[in-house]
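The complex is shown incomplete by one protein chain, all other protein chains being positioned as in the whole.
Chain naming follows the written order as A and B, and within any one chain the residues start at number 1.
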Amino acid sequence: MFEKGLTNPILAMLFVATDPLTLAELQEVYPKTPLEDLTNTLTELVSQFNSLQAAVEIREIGGGYRLTTRPEYHEDIRAYLQTKPSAKLSLAALETLAVIAYKQPVTISEIMDIRGVNSGSTIRTLLEKKLIQTRGRKKVVGRPIMYGTTKDFAIHFGLKDLSDLPTLEELEEVLSPAGE
Amino acid sequence: MFEKGLTNPILAMLFVATDPLTLAELQEVYPKTPLEDLTNTLTELVSQFNSLQAAVEIREIGGGYRLTTRPEYHEDIRAYLQTKPSAKLSLAALETLAVIAYKQPVTISEIMDIRGVNSGSTIRTLLEKKLIQTRGRKKVVGRPIMYGTTKDFAIHFGLKDLSDLPTLEELEEVLSPAGE
Partner (left out) sequence: MASELTMEAGALASPQIQNQAYTVRLEIFEGPLDLLLHLIRQQEIDIYEIALAEIADQYLHYLEMMKDLNITVAGEFLVMAATLIHIKSRMLLPEEPNSEVEQEIEEFRKDLVQQLLDHEKFKQAAQMLYVRETVELSVWPRGENEFEEEERELVSATVFDLVSAFHQMVERYKESIVLEVAGESVTVQEKLEEIRRLLSVQESILFSFFFERGLSHLHLVVTFFALLELTRLHEVRLIQTAAFEDIRIQSCLKKD
């Protein structure tokens, strides 16, 4: 039902667009097609597509057209997005974790020495995600807390145990940009 | 036509998902619905949606389901997004990847035996692109790191899962007698 003329190509563009798709943009992609034809195709596409009563609809918004889910499915979408494991780490978290993994047990100030930035809030995040744990106190002035990685850390990165962690030397040939 | 039961909610999730949507995720979102019902709904949705012959289709890929545009619209999309053709993998990368895909988990020196050349920098590229990952260590002298493919590998090459790869014997039949 969408195979007539530019209907499907425009639908494809709506699908990949990050901002509302405007007629001006369409005219740029198809400079030889009269604007009127583009307008008609678009209007027809909107009415055809929306008559499907699918979870997704084309809406006119911000001077253009956009594919969005219909509001009634927000709860399902939210539930789905919550199932996505929080496997994602910010770069700061990753760096802090790397220092802890390789230098454990290690104190916050030692981490800061290596990273060059304060890592306090990152430490909290990593503790919350149970990727690191406290590992006693260092026997120096102030007796600062030391941190190390957890079993969850090994699971998260698919390591059987810490000895599975590649050493820097080992990955040298992979990491150094020398090439073949 | 999508308003029956969970059809539209699942379509909404497919639309917002960045990774292929899996049955396990659906089961998490709807813990009370029998898995069989979810499977049936999903199968029906795929067949209904794809029968529309729209520019967008649902494909089984990387162990789940994903909405993507159909290949025939990529020129229109590229013109709209004004993107250049994406960089393809080098021949060295493809060969290394082929060895890893079929022999995984496999060590760098095993890869080198088959390819006849050092693959260190190629391994790095593949790791960066998240097409391969480390897979523990081999229980031989030196405990070398082993590598295997990732879910992104399946997605990049449009495979449902690893079993979707043709066997090496199958490839031989298709490719070897006639040549190019």
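Quick note on the criterion: a contact is a pair of C-beta atoms (placed from the backbone, for glycine too) under 8 Å apart; a residue touches a chain by one contact, two chains touch by 3 or more.
In this text the structure is predicted, and so the values were computed from the model without any measurement.
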For the chain left out of this view, which of A:L6, A:A101, A:I123 or A:M146 touches it? A:A101
For the chain left out of this view, which of B:L6, B:V46, B:L67 or B:I108 touches it? B:L67
Which parts of chain B are in contact with the chain that was left out? 15-16, 18, 59, 66-71, 74, 77, 85-86, 88-89, 91-92, 94-95, 97-99, 101-102, 113-118, 127-128, 130, 133-134, 155-159, 166, 168, 171-172, 175-176
Can you list where chain A touches the absent chain? 12, 15-18, 68, 77, 81, 87-91, 94-95, 97-99, 101-102, 113-117, 157-159, 165-166, 168, 171, 175, 180
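The rule we apply is simple: only the chains that are shown with their structure count from here on.
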Whole-Å gap separating chain A and chain B, where each centre is the average of the chain's CA atoms: 18
Residues of chain A that touch chain B when the two form their complex: 1-3, 8-9, 11-13, 15-17, 21, 25, 29, 49, 52-56, 67, 69-70, 73, 76-77, 79-81, 83-84, 158-160, 163-164, 166, 170-171, 173-175, 177-180
